[in-house]
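A single protein chain has been omitted; all remaining protein chains appear in their positions.
Chain nomenclature is as follows: A and B, assigned in order of appearance, with residue numbering initiated at 1 for each chain independently.
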Amino acid sequence: MLTRLKGGRIYDPVNGANGAVRDIYVRDGRIVAAPGDGARPDRDYDVSGKVVMAGAIDMHTHIGGGKVNIARALLPEDHRADLLARTELTRACCGHAAPSTLATGYRYAEMGYTACFEPALLPTNARQAHMEMGDVPIVDKGGYALLGNDDLLLSLMREGADQKLINDYVAWTLDVTQCIGIKVVNPGGINAFKFNARKLDLDETSPHYGITPRAILLTLAQALEDLGVPHPLHVHGCNLGVPGNVDTTLETISGIEGLPMHLTHIQFHSYGTEGDRKFSSGAARIAEAINRNPNISADVGQILFGQTVTASGDNMSQHRNRKFASPDKWVVMDIECDAGCGVVPFRYRDQNFVNALQWAIGLEIFLSVDDPWRIFLTTDHPNGAPFTTYPHLIRLLMDKTFRNEQLARLNPDAAAASTLGSITREYTLNEMAIMTRAGPAKILGLADRGHLGIGAGADITVYTDREDREAMFRTPDYVFKDGELVAKEGQIVKVTLGATHVVKPAYDRGIEDRLRPYFARYRSTRLENFAIDEEELCECGSSRLAVHQCRHARVA
Amino acid sequence: MADRIGAIVDHMNSTALSRNLLVLQDSGWIVSTFAEVRSRADFVLLVGAETNSRFPRFAERLIDPLDSPFSDGPLRRSVVYLGAQPKVPTSARVLDCPTARLGEVFGVLRCLVANRPLQASQVAGLDMEVLRALAAEMRSARYGVVAWAAADLDLPHGELIVQSICGLIADLNEPTRFAGLPLGGNDADVTANQVALWQTGLPLRTGFGRGVPEYDAYHFGTDRLLASRNADVLLWISAFDPLRLPPESDVPTIVLGSPTMRFAKPPAVFIPVATPGLHHAGHFFRSDGVMAIRLRKLTDSPLPSVADALTAIDQAL
Partner (left out) sequence: MSRLLLTLKAVPAIGVDCSPLTPARLAGMSSAAIAAIELQSGNRRLPAGELFDIAGEPGDTLVIRNACSKLDRIGACMNGGTLDVEGDVGAFLGAGLVSGTIRVSGGAGAFAATGMLAGTLHVCGSVGDFLGAAIAGDKQGMLGGRVIVDGDAGDRVGDHLRRGIILVGGNAGDYCASRMLAGTIAVRGKVGALPGYAMKRGTLLLAGAAELPATFNDCGSHELMFLRLFARHLASVDSAAASFAPRGERVRRFVGDRANGGLGEILVTA
């Protein structure tokens, strides 16, 4: 079947289209060349004057896995207030801070998103994460496996294991957990918390292992570089949320010694200690460091006001944050000598000095990083705000007047402490297409996503160009997933299954002989039961395994 | 199917399960998992009579092994039973008290751990000095664990006991590290609850009669629905255990169960089904709710899986 989108204004930064008027043809789920005269499209959509982009990609969103389900369990009162009624196509479910998997898929698709990446997939909990993601309909999914607090890696490092052995362990982890990247959360800190440490700085040695977070970051970043994994090490750094952590973050950037590194929810890591309240913006220094270091990318983790829930692998920080739980209930877990998690509900208040400044810091970073290819639009869903706030965030970035109106409503001391009011930048549609489509696809190594070139997967979103960018991005006219119309004017019209994006770097299978006895002795599951294969993934609801190329195949 | 026909979804074990869930929804907890307990715990408090009989492999696999990746010699692990004489004899210390008073005992331990003075000289038959020593031992543990099986706390408002346990654990995490270990997972109860949570956002005891999910931890329990006659048909699924029969009621009952099920009072409809992990693949959450285990097909069966049977029923409706 041939589908034509006729006369749209194309924003496709990968292929150099910045509002050019062009028809797009789709056949068998892919974008194809214009089929010459005489070929009649079976379906024709007149999108004249409309804005056409690739489907949006959320490269950091907690959509599935243990901690998200704990968040769901924790918050029946939040769910009761946001019920989605059953329709002929969609099932009854709940939304808001920790939406059900079904609501997650429906609402992302309704907003024009076609791929979501779960950034904290515990290898131990990978099966649950994939089951949950399999039940997130329509959108494609992928996960970043957590390493860097597992006793296995830390033991290997303490023994002085060869980098090659660690590379094999990293590649094996990507393989058996079916992930596309590696994330480290509070390197060594989650592990140290199990030994009763309450903080671990970048150059502090961890209890028992005597290893620094800096060494863990370097080891893992080197492994990904050696393996040719496209996505850089995805780093949730030390000292999350602690005033003064801007220095830690800057040292983390210099400490990676030029290796590729992605700093996630960097807003939470950009705090100074100036001013009466010993809490200030470090955004300018962070943005300057990102601008200066081309090996560094970041997503923001913008906070927006209202009720949400923070769900993180960083149980050390979350145990500290329990005092701010609102409502007052929280969960901290130590998990399987592998990782941990902490879930703390939180309400960001615009009249609270710290919260208001956090809001401003996030926006300052967005607007001060020069290269839109290296900064990504996230709220660290649901930690900064639920993903359903994205259209509001987009308007804040694209509309200076609107932004300054919002700023004027905040805690006045916070507004005064921020440079935000003096920043005049407004993101363009082309930059927005980079930040939410082309950039994420590039940094994840998704060659056939995030653009509208010939051969790309036909994930396409069509918007009406409205001055109110929030309204524009909330309700696209059409959303196509792999060429099928899935949402129309904010309503789901078809429910499909999405693919699972992974990488499969080459490695020496002999690593399993080394891991097997450790699993048998200290873990509560055997190695053979740990791995997830493609068949199982599809049983869990994935449409297919989409394997992406590594930069080079290592010689085994 | 429940969504389409407007039914209420519950699990046969959810009365026990909800003792933990209600605590999670009200105050949360600090918990651990099997491998952590096995490798780290230098102090384990087992609550109730049946942690070692209901979960026989628990002690064998997690409590008895003393080799640890974190200590050069064998781990020194204190084990104490609190609440009742364990069903399976043990050499560990036992502090015997009525289950109904456990919440109060944990409350006293909280006071002792936090140095809040109390006038009482004993609680539930336990001398205050015995509890004072226990509190001191807990404070000095490096990684302590309190394990309980919600099914053992089988009395009304058992969740208040769990909440008291979790409160103590939270307090102990000021000076040291401590974690709870809730034991459950039988008959796929944890599995069913996990799936209900992620698909709908709400746990078991959620109904779909209104076209939107509606959770009622109290009224949507199976026993209460049957007793109040607020349900007019019961669909009972027990693919794992042929001994788990539907509760007695005068409501028409359909059973999807193991072909070896024997009924005192035959249900209106009985559909024999295959067993997950024997006749077909599936997934099963372990007790701690973290590790999902893949169940594989081992042999053929002419019987439908529960999913097949439900799909066929749904299509026929």
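Please note the rule applied: a contact is a pair of C-beta atoms (placed from the backbone, for glycine too) under 8 Å apart; a residue touches a chain by one contact, two chains touch by 3 or more.
In this text, all values refer to a predicted model and were calculated from it rather than measured experimentally.
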Which residue of B:Gly48, B:Gly167 or B:Pro246 touches the chain not shown here: B:Gly167
Hidden partner chain, touching residue among B:Gly73, B:Pro89 or B:Pro117: B:Pro117
Hidden partner chain, touching residue among B:Asp10, B:Glu36 or B:Glu104: B:Glu104
Interface with the unshown chain - residue positions in chain B: 5-7, 21-22, 25-26, 100, 103-104, 106-108, 110-111, 114, 116-120, 122-124, 156-157, 160, 163-164, 167, 208-210, 215-219, 228-232
Residue ranges of chain A at the interface with the undisplayed chain: 75-77, 80, 327-329
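To be clear about the criterion, only the chains that are shown with their structure count from here on.
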Between chain B and chain A, distance of the C-alpha-averaged centres to the nearest whole Å: 33
Partner chain A, residues of chain B touching it in the complex: 3-4, 21, 24-36, 38-40, 61-62, 67, 69-70, 142-143, 173, 176-177, 179, 194-195, 197-203, 208, 211-213, 215, 281, 283, 285-286, 289-294
Chain B contact footprint on chain A (complex, rising order): 64, 66, 68-70, 72-76, 79-80, 83-86, 91-95, 98-103, 122, 124-125, 127-128, 131-132, 135, 151, 155, 193-196, 208, 319, 325, 328-338, 343, 521-525, 529, 532, 536, 539-540
